[in-house]
Every structure is written in structure tokens, then in C-alpha cells.
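Removed from the display is one protein chain of the complex; every other protein chain stays in position.
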Amino acid sequence: MSDNIQAHEPDPVHRVRGVDHAAFPTFDPTATVRFYRDVLKFPVVHSICAAGWGPEKHPDFIHFFFDIGNDDRLAFFYYFGWQPAGDQSAPGDAWARLPHDTPEFFKNSRHIALNVADEDDLLEYRRRLDESEWPVEMQVMHETIESIYTHDPNGYMLEITRQLRPVTPQEDLDAELTIDALCDVASGEDPSMDKLLTRKAELIVARAADWEKENPLWHETEKV
Amino acid sequence: MPRFYVLEVPENEGVIRVAADDPANTVDRVGPYRRVTARGPIVIDRRATGCRHAVWYSAVAGLETSVITQHDKDALRVEAR
Partner (left out) sequence: MPTTRVGLIVPSTNTTVETEIPRLLSRTGDEFSFHSSRMRMHSVTPEQLRAMNAQRERCVLEIGDTGADVVLYACLVAIMAMGHGHHRDAEFRIAEQLGSGGSDTRVLSSAGALLQGLTDLSARRVALVMPYTQPLARLVVDYIEAEGFEVADWRALDVADNAEVACIPGTTVMEAARRLDLTGVDALVISCCVQMPSLDLVEAAEVEFGIPTLSAATAGAYSILRRLGLPVDVPGAGSLLRRDAAVPVS
């Protein structure tokens, strides 16, 4: 038998495999099931019936899971006898209420967006929602994505989106630059977009030489 | 000298084209970005670019010793800081 020692491949740095579950509380499991299982037709894939045995006083609860594609799951907790806190007429959702004058942009800043492959699939989910108690509230198309939006029975905003073209490597690199600039600017005084864009330009200039080495197709000073 | 950067992706094609069409501007490449430089204020007419909202307002990737003095439904104006 030959000496067949295979070189051990180093473990990749990035090993997580997506969303095991994103969990939220609900006070209306019936409507939640109607929305996700019956309207959107997301399969119910798991449930746990449990009580609160840890150090904190804790009602009996059901933890249930819907498949949202790619083996990722959206999960809910329903606590028996637990009542929502805060002003229920205030903006927000089952998890939290916000001040009455909270602007839309901020309310919308937290949401889940699920991906579909193409226009047909997007329209199919649009149809399912429009025929339900939770019709599509908005449809938006940019150059790069097209999305539909609604709120689930718990007030959680749900977006369903399709990409109009795949993300390019230039965008990954641009994103890294934005993040680096953002961290620099946000930890300083009076962060602003102006400061961020200025910082980003500095980083572009600083890193240009390295890009030239890594990717000779990106020629410097090639006048257009 | 005002100078700004635009990421070279399909959606930004209109901005880059309008910038390049103006003989007062020098447009060259730095890595994956296009760099637009001029001696005086750079003005890009939005309608000429054909850009829609979201793309228009996120077109500028970096500002070098410059400041945006106008960025609305009509135009983008970049001047020396």
C-alpha cells in the first residue's frame, strides 16, 4: 500500500453556513402560521414545546420554525400567557414599540429580505400576498434589485427581492473601503457622509498601487 | 482641483459617460474606480446620465480635497474644498 498521506487542507477562515434561525417573539401564533405557512407557503420544519427552567421566571412556550430557503429558518417564540409591553398604538412590532414620531426610514431600517431567483418568482409571491390579508405595500425597482414589501402579523417588515445582476468583485472591494472609512469616521467627531467620502478617497489613493499589482487589468492613468 | 471617484459598475455608466464627455474633465482609472478631475467645479447633469434615484445618490465613491455643493434631482456639483 503506497504511503498516501494527503496534505491537510487548512480550515477556511469563514465557516458559518448561513442562518440557522432568526428568532422573534409573537403574540399571535395563529396569524403567524397563516401568514408564513398558508399564504407564503413556507414549510413548518421544527417545533419545540418547553417551559422556563432556567434562573429567570419564564412561561411555558412553543418555539417554531419556518424554512426560508437554503435550509435557513425563521423562528418564533410564543410564550403562554405573556402580554405585550408598551403602548400598542405606537409604531413598532411585537418585539418593541418606538416613539410615536419615529420616521419611516428608521422603522424600515430593520427588516428581513428573502431572495428569489427571477421575475416570475417575485410575481408569484406578490400574488400570494395580494390575495391575502397582508397585501404588498410597496414595490420598488432599482437598477440592481427589485423588491416587494409587506409587514407580517407581528409588525415585522418582510421584503422579497430579486437581484437584477450578480455582485461584482469591484463592489466587494468598494464595500471594504466604505467600511474602513466608516469605522475611521464614525469613531471621530461629527461623522458625516462628506467626511466618509473624503476618507474613502484617501484610502483609494493609498491602496491604488496594491491593486495595480494584484490586478494588472486595472490600469492606472489610462485616460478615457 | 476638484476630484471625485465613481465605482466602475454598469449602473454608474451614465455618470462616467457624462463626466468623460465634458472636455473640461479628465477621467482616468484607479483600480476599479474612475477618477474625475477638473480645474474648476465639476457639474454632472442628472438627466443626461439617465440615472434613477438610488443609483444617482450613491454614485460618488470618494472625494479628494473636494466637497459636494449640490446633489439633487438636477445635478451633482463637486468643488474644490
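In this document, chain identifiers A and B correspond to the written order of the chains, with residue numbering beginning at 1 in each.
To be clear about the criterion, a residue touches a chain if its C-beta (ideal position, glycine included) is under 8 Å from a C-beta of that chain, and two chains touch if they have at least 3 such contacts.
Values in this document were obtained by computation on a predicted structure and should not be read as measured data.
K.L.:
Check the whole complex and report which displayed chains the hidden chain contacts.
P.N.:
A
K.L.:
Any idea which of A:A22, A:A50 or A:A186 touches the chain not displayed?
P.N.:
A:A50
K.L.:
Of A:D38, A:D60 or A:E176, which residue touches the hidden chain?
P.N.:
A:D60
K.L.:
Which residues does chain A use to touch the chain missing from this display?
P.N.:
Residues of chain A in touch with the missing chain: 48-56, 58, 60-61, 63.
Throughout what follows, only the chains that are shown with their structure count from here on.
K.L.:
If you average the Cα atoms of chain A and of chain B to get two centres, how far apart are those centres in Å?
P.N.:
30
K.L.:
Considering only the defined contacts, which chain A positions touch chain B in the complex?
P.N.:
That would be residues 142-144, 165, 168-171, 173-174, 177-178, 194, 197-198, 200-205, 207-208, 211-212, 215, 218-224 of chain A.
K.L.:
Show which residues of chain B lie in contact with chain A when the two form their complex.
P.N.:
Of all residues in chain B, those touching chain A are 3-5, 7-11, 16, 20, 26-34, 52-55, 60-68, 81.
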